[in-house]
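Just one protein chain is left out here, and the rest sit where they should.
A and B are the chain letters, set down in written order, and residue numbers restart from 1 in every chain.
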Amino acid sequence: MQSVLHIRTTGPGLYEFTDDVIRFVHESRVQEGLLTLFVQHTSCSLCVQENADPDVRRDLEEFFRRLVPSSDSPSMRWIAHTVEGPDDMPAHIKAVLTATSLSIPVVHGKLGLGTWQGIYLWEHRRRGGERELIVHVGA
Amino acid sequence: MQSVLHIRTTGPGLYEFTDDVIRFVHESRVQEGLLTLFVQHTSCSLCVQENADPDVRRDLEEFFRRLVPSSDSPSMRWIAHTVEGPDDMPAHIKAVLTATSLSIPVVHGKLGLGTWQGIYLWEHRRRGGERELIVHVGA
Partner (left out) sequence: MQSVLHIRTTGPGLYEFTDDVIRFVHESRVQEGLLTLFVQHTSCSLCVQENADPDVRRDLEEFFRRLVPSSDSPSMRWIAHTVEGPDDMPAHIKAVLTATSLSIPVVHGKLGLGTWQGIYLWEHRRRGGERELIVHVGA
């Protein structure tokens, strides 16, 4: 079973959509299987991270902002791909440093997440946008 | 077929558990399929790396220690999530830079690893702990 999830983002940061995935798994009626997420973009990405303290998401975003500054920063003047704006090439770099696809086992009809794990779309563009993900559940 | 693997860690570093996965695949009797690992924590992660020279693991650990210093280091004073200790937020960062899930094809009843590849749990917390992984093998 497959579906497409749409997630609207308004700027850089982590957007939780765990509930959408839980709903999809529930509707699939799969008892034992494998859930896979795939993001159809190259300037946002996926991660599973702590969903308790919101500071964790802020710190993740800040670490990435410091590791990969925008291409108009003095340290990033070597970047050639600037035509789509100073946040575009850093967004591609942040995407390859994280994940484009992610798989989570379905156990006894439920997503096998740990107690503190949430599923996030990580937006790396300043303007954000309407993001599409394919969700697939199989044997 | 699914199972849970428990891995006890005693501090930062890479812990090989290739043999546990090989045993699981053998017991599953799957001849052609896909093995997926999923770690149920946000401060440790997964990787496939060289299992020949132990210096490779030490160097990987040292690179990450330098890239993401503990939050009481002068360069990391901007970190907000410090309540669980100076190694906690860096552990989350290291986890998103590596992998939470990993898939390896099963070919002719065997795990399709390359000659020098081993499967590792990468512990990012100083104290370590009892870590849980879900293993799933399907079509």
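Quick note on the criterion: a contact is a pair of C-beta atoms (placed from the backbone, for glycine too) under 8 Å apart; a residue touches a chain by one contact, two chains touch by 3 or more.
The model shown is predicted, which means the values in this text are computed figures rather than measured ones.
S.K.: From the list B:Leu34, B:Leu121 or B:Ile134, pick the residue that touches the absent chain.
M.R.: Missing-chain contact among the listed residues: B:Leu34.
S.K.: Applying the definition given at the start, please give the residues of chain B touching the unseen chain.
M.R.: Per the touch rule, chain B residues meeting the hidden chain are 32-34, 47-50, 53, 55-56, 58-60, 62-63, 66-67, 97-99, 102-105, 107, 112-117, 138-139.
S.K.: With the missing chain put back, which residues of chain A would touch it? List them for me.
M.R.: The list for chain A reads 2, 34, 36, 38-42, 67-68, 78-81, 83, 89, 92-93, 95-97, 99-101, 103, 132, 134, 136, 138-139.
One rule holds in what follows: only the chains that are shown with their structure count from here on.
S.K.: Using Cα averages as centroids, what's the distance between chain A and chain B in whole Å?
M.R.: Averaging C-alpha atoms per chain gives centres 20 Å apart.
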